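Only one structure is covered here, and it is reproduced in the block below.
Missing here is one protein chain; the remaining ones are kept as they sit in the complex.
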Amino acid sequence: MPELLISGLVMGSIYALLALAINIIYSTTGIINFAHGELVMLGGMFGLVLVVNIGLPLVVGIVVAGGIVAVFAILLYYSTIKPFGDNLGGSLGWLMATLGAGIIFRNVAMLIWGSHPRPFPPLGGSELINIFGVNILQHEIWVLVITLLIAIFFNVVLDKTILGSAIKATASNRNTTRLMGISAEKMVLACFGMSGAVAAVAGFLISPITFAGPEMTVSIGLKGFGAAIIGGLGSSRGAFVGGLILGILEALSMTVVTPGYKDAIVFLVMILTITIKPEGIFNVTYEKKV
Amino acid sequence: MKKKIVISTLIMLSFLVMTVIGISPSIAAEKEFLIGSVGCMSGPAAMLGKNLRIGVEFAVEEINKTGGINGMNVRAIFRDDEADPTKALTLVRELVEKEKIHAFIGPTNTTCAIAIQPYLVAKKIIQLNGGTTGTVLIDPKGFPYSFRTHINDKDQAIFLVKEAIANGFKRIAVVHDTSALGMGVQKDMKDVLDSHDMTAATFATYNANDIDMLPVARKLKSADPDIILMFTLMADGARLLKAMERLDFLPPKVAIQGYAATALPIFRELAGNASKGVWSLAPYNSTYSKTDPGLPEVVALAKKIEAAYPGDKGKDLNLFTIFSYYDCAQLVRVGVARSKSLEADQIKAALESLDSYEGAQANYSFSSTDHEGLDPSKLVTVDANQLKHGMYLRVEK
Partner (left out) sequence: MWLIAGIAVLAFLLAPAVVESYFLRIVSLALMYLILTTGLNIIAGYTGQVSLGQAGLYGIGAYTGAILAAKLGMPFWLCLPAAMAVSGLFGLVLGAPTLKVSGHYLALITIGFGVIVEKILVEWQSLTGGPMGLAVPAVTFFGHTLSEQGFYYLSLGLCILTLWITNNIIHSYFGRAFSAIRDNELAASCMGINLTRYKLLAFVLSAVFAGAAGCLYAFYSAFISPDSFSFSLSIFFLLTIIVGGAGTIVGPIIGTLLLVILPEYLHFLDKHRLTIYGALLIVSVIGMPQGIVGAIRKKFPRIINFMPPAEVSHHPIPRNTDNYSTGNILEMQNVTKRFGGLKAIDNFSMTIKSKTVHSLIGPNGAGKSTLINIINGVYHPDEGKVTFRQKDLIGHKPDRIALAGAGRTFQNVQLFRNLTVLENVMVGGHGKHKINIFTTILRSKKAREEEQRSYQQAWSLLKFMGIDDKVSEYAASLSAGQQRLLEIARALAMEPKLLLLDEPAAGLNDTEIKQLMKIIKDIKENGITVFLIEHHIDFVMDVSDTVTVLNFGSKIAEGKPNEVQSNPDVIKAYLGTEEADVC
């Protein structure tokens, strides 16, 4: 049972990382980036190249990969979000465009790297540590710690600094923020960059568990959205908590139903949340077009 | 109104053009022997298609060097079905009706095979199956033109249990997934155990593609077996071994033997240290021993393939699967040569008369009631970690 909870927490942290990055984009543009799972995958793939092929140390690899994926995220913005200008709420074009971009990322990655999964070095090596009678990898502790740190970072920045208010203001009304001298564009770019960097970190953290390959985030990506919604879009605390809840829920559901249904349960919970309480746990004001 | 007529005429013209192109025969060279091949070339299972392609291409090259098939030059046409039965059938139909293939090798997934085989039977096209292991696919009555060179699931299961019993293991545990393949394997293994008046220490099941294998590992450990038989998809198996590593329950504490997929290089790469000492199975010809480097032709072929796909490019290749597809193509040649005919019924009869054909992968025998080229007697236990030129080291007991 304790191992189940630990693996639930670990997966939950991964979902939380995804949700945090999804959330920062939502906070600044009001939309969900449907290509986010693929950005995480790119983090993992570039990680492979940097750490396994070139031989950089893991920490350096994370930083470099973070930069690379941040650039990809910004490119994503320019090609799929910016063309819609300020009229993001007007249509769902950005949704299709980001979906399309995700498909492109995944398939080009497959062409370049082949589709089979590859092993990825875990943080802190492959030695097992025994804590309270349970064998865990150092890597798993790292996952929990890093996720917590990033969550705190976002929580502080978004909710407690002026930068954060500026970011949120950009989502509500671009023209007003422009009039106030804040460059809306710079805000959005910064957020996309941050989102990309966090995606890369997620890629590094998850690859040792799922093995690195272009298909690694197909289902995890969708669950990241679920986590963000369950916690409440617009709240970084929500993203963190939503992710953990989802991870534990998933782990527990395996004891109740056939493991094959666990994905179905996760999505069912997501659908129920949207139906009953779209604002999620942390009750961030949900804007329905009136 | 005029504009509307113009547009409508253009649309109709383009449709007509398309249909005309659809009618015209493809430009085939004079008297070529065409082998059509459909497999999964993209997506997560792309390596299956890759092995198919390499095996067939190498064989075709050799065949053409030695005079082709019945004097005709051989050309292979490959299509990607993305493991989707709908696409597989569409592509096979295109190959048969448009390209006019003479023989078919593939596909790489069981559901695709189920979708296309009835059509191949109706069109009387010889089919060589080099890597799709579903037991239902080979049935001389239902699918008279289908032959298989790869060991099927049921025979692998039987081999694993029989080997374990023969080697004196008493507490046999089995782990498999809950797919139809996995559940079928469970039944086959139970039957063998029953016939020896034995029961399994446990049958531990999990769901394919599960990320967390610790629960399964714990179940296995608590059953206290002396050997664990793994019928797991590659990535799942790797994760399982890593979970077993956490519980400190690996060889030599317990013997572990897996089916064919656990011999794949990627499996060992993914499992890392945890795969040390884990046994697998392979057909005899794909193996070597300390004293016997293997059949010279096979070794030569292996070296050739290795040379063509060095380093990283060769990472996801599995030599004995490639050999299997290589043998498929060679068997097509043999069938046509012996029957001196391009007719499926004649080729079928010729193949059925083979009771000992030495292929790269193994020695095959067919008959009118048995279209499976291999049987458990042709398999051996191997240590897949000791590869030499892609061949496996036999484990001597």
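By letter and in written order, the chains are A and B; residue numbering begins at 1 in each of them.
The rule we apply is simple: a residue touches a chain if its C-beta (ideal position, glycine included) is under 8 Å from a C-beta of that chain, and two chains touch if they have at least 3 such contacts.
Here the structure is a predicted model, which is why all the values come from computation and not from measurement.
The absent chain, not drawn in this view, touches the displayed chains A, B throughout the complex. Per the touch definition above, the residue from A:Pro2, A:Pro83 or A:Gly125 contacting the chain not shown is A:Pro83.
The chain that is not drawn here is touched, among residues A:Leu20, A:Val40 or A:Ala101, by A:Ala101. Note on the undisplayed chain: of the listed residues B:Ile54, B:Leu89, B:Ile256 or B:Leu301, the one touching it is B:Leu89. Taking the complete complex into account, B:Ser179 is the one of B:Asn73, B:Ser179 or B:Ser289 that touches the chain left out. Across the interface with the omitted chain, chain B contributes residues 3-5, 7-8, 11-12, 15-16, 18-19, 21-23, 41-42, 79-80, 83-86, 89-90, 93-94, 96-98, 110-111, 114-115, 118, 134, 179-181.
The chain not shown here touches chain A at positions 31-32, 34, 79-80, 83-84, 89, 91-93, 95-97, 99-104, 106-108, 111, 219, 222, 225-226, 229, 258, 260-261, 263-264, 267-268, 270-272, 274-275, 278, 288-290.
The rule is short, and it goes like this: only the chains that are shown with their structure count from here on.
Residues 3-4, 7, 11, 107, 110, 114-119, 126, 128, 135-137, 209-211, 213, 215, 251, 254, 258-260, 262 of chain A touch chain B in their complex. The touching residues of chain B, when paired with chain A in their complex, are 42-47, 178, 206-208, 210-212, 214-215, 218, 235, 238, 245-248, 266, 269-270, 272-273, 315-316.
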